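Of the protein chains in this complex, one is absent; all others appear in place.
For clarity, chains are labelled A and B in written order, and residue numbers in each chain start from 1.
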Amino acid sequence: MDFFTYLVSGLSLGSIYAIIALGYTMVYGIAKMLNFAHGDVLMIGAYISFVFMNQLGVDPALSVLLACISCTVIGITIERIAYKPLRGANSLAVLITAIGVSYFLQNIALLVYGANPKSYKSVVSIPPLHLFNGALSISGESIVTILLCILIMIALTTFINKTKMGQAMLAVSEDRGASTLMGINVNGTIALTFAIGSFLAAIAGALLCSAYPTLTPTTGAMPGIKAFVAAVIGGIGSIPGAFIGGLILGVLENLSKAYISAQLSDAIVFSLLIIMLLIKPSGILGKTNIEKV
Amino acid sequence: MKENIMLSVKNLSITFGGLHAVENFNLDIKENELYGLIGPNGAGKTTIFNLLTGVYKPTTGSITLNGVNKIDGKNTIEINKMGIARTFQNIRLFDKLTVHDNVKIALQNKYRYSTVSGIFRLGRYHRYEALMDEEALALLKVFNLENEATMKSSNLPYGKQRKLEIARAIATNPKVLLLDEPAAGMNENETKELMNTIKLVRDKFNMTILLIEHDMKLVKGICEELTVLNFGKILAQGETSEVLKNKEVIKAYLGE
Partner (left out) sequence: MDLLQQRKKKKLSYNISIYLMIVIAYAVVMLLSSQGKISSLFQGLLVPFCTYSILAVSLNLVVGISGELSLGHAGFMCVGAFTSAIFTRYMKFLGVEGLYLFVIAIIIGAFSAGVFGLLIGIPVLRLKGDYLAIVTLAFGEIIKNIANAIYLGFDENGVHLSLKNTMDLGLSDKGFIVVKGAQGITGTPHYSSFTAGVILLLITITIILNLIESRTGRNIKALRDNRIAAESVGISAMKYKLIAFSIASAMAGVAGVLYAHNLTTLTALPKNFGYNMSITILVFVVLGGMGKIRGSIIAAVVLTLLPEMLRGLQDYRMLIYSIVLIVVMIFTSAPSIKQYVEVFKNKFPKLTRNPVLMKKTKKEGK
């Protein structure tokens, strides 16, 4: 039964990775940039919900919602100030700028909240579920995280396939130049992508800190990178790919922590990425591009 | 005098996911000949170049160079060493490097020395570098590019970029030279000059040349033989003047 406990908490961790990975994969697909600061938006979101909930005593759900709104604003602002001027610049310059934004957010958090870890009170108040006469218990956080992740996936897929704005996103990711000619507001679409990604990052931040309650300015860095790894494994640009990649990564990480070595779990997770890229560089659900001569 | 077949293509086909991009393509080019390959856009001309240079592997068929060397199945690098060089439809220079370096790089297989002797400037380094400098400059002179030798290649005017690409291809010392739309984007004067250059290259370097071109003046002016391609298939083949009289060709290609 231990195995199933690890599996479920792995799925829960994986769901968090999946939600973060969505932000990465959408931004990468549409703006063609590796937004290194995405994990740090998550961290800022966690601090905001922490302040509302733990310090101001606001209702947890409302706190998370407020954090989501704040992060949306922050995400759009970052895009507007730091990334938009660099549209059309070489990708390395954009990457370095994103790294700059990442440092900036971390240091803002450091200044405001200090380096000491904050202990995050869980946003979930559902009692754990005991199955098989208590042999398998699933925490309330896990249940909420997994369900929420599935809900987000369905909502986002519907949004992209059924709405005009969603179709615009697909068009921009396919061909930015042609989209402009077709009258699609490319800048608006990219801003919307950042808004959605940052909104989801705040949710992921709250869920991550509910399950692992230490909050520091670097909380978002590693999960951010792992979520990007998940997005690449699933096939960058693909929403179901982010979901699958996130789950695989979370389960692998938890199982290797439990059965192989806690020290080496990150190494194992990253090895999966390398194996994946060597077998199918476009990821599980990614498209293969052929270079034209 | 028995004429030697330099490049021979038999039953060449390639399909991309069900689409027959090139079907049953046959071609024999004599040594030192100037041969033209024409056809409407999307007829598969560049695909044939890509097959001849190993960028794509043919689904069926064989390619033989100089009667003995089988080309099909080899990769681009091996094929270049065996003696086929090419230019590209959309110019592909080493943008950030000088005009001179562009040609010098193409001489790298002729003047080989190891990385270690390069780093420590030992062995053949000095002698070979001097030889490469000289030879590259001599080639640039043939194309009237010697005054731009130290210019960044991307700063060259368009016509000269095309010439540099040809110079670079020749530097690999090929037996067969493939030119992909060498006159594209050139004005009438530039095209005339280019025609002379191509003839000069053929005579001076004793080269067999296959070229893709849309400019009919150039094709009429310099190509001895011609193949017309349409939808991946051969429409007509033979001496230039004969082929251009062919009714099918006039209908399909010239649209008259």
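The criterion applied here is as follows: a contact is a pair of C-beta atoms (placed from the backbone, for glycine too) under 8 Å apart; a residue touches a chain by one contact, two chains touch by 3 or more.
Because the structure is a prediction, the values reported are computed rather than measured.
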Q | Contact residue for the chain not shown (choose from B:N4, B:Q108, B:N144 or B:N206) | A | B:Q108
Q: Could you tell me which of B:T46, B:T172 or B:T240 touches the chain that is not displayed?
A: B:T172
Q) Which of these touches the unseen chain: A:G100, A:P117 or A:G188? A) A:G100
**Q.** Touching residues on chain B - with respect to the absent chain
**A.** 53, 55, 76-77, 80-81, 85-86, 88, 92-98, 100-101, 104-106, 108-109, 111-113, 115, 118-121, 125, 128-129, 133, 137, 146-147, 149-150, 168-169, 171-172
Q. Which chain A residues would touch the chain omitted from the figure, given the whole complex?
A. 28, 34, 82, 85-97, 99-104, 106-108, 110-111, 225, 228-229, 232, 261, 263-264, 266-267, 270-271, 273-274, 277-278, 281, 291, 293
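Note that in this section only the chains that are shown with their structure count from here on.
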Q. Taking each chain's centre as the mean of its CA atoms, how far is chain A from chain B in angstrom?
A. 50
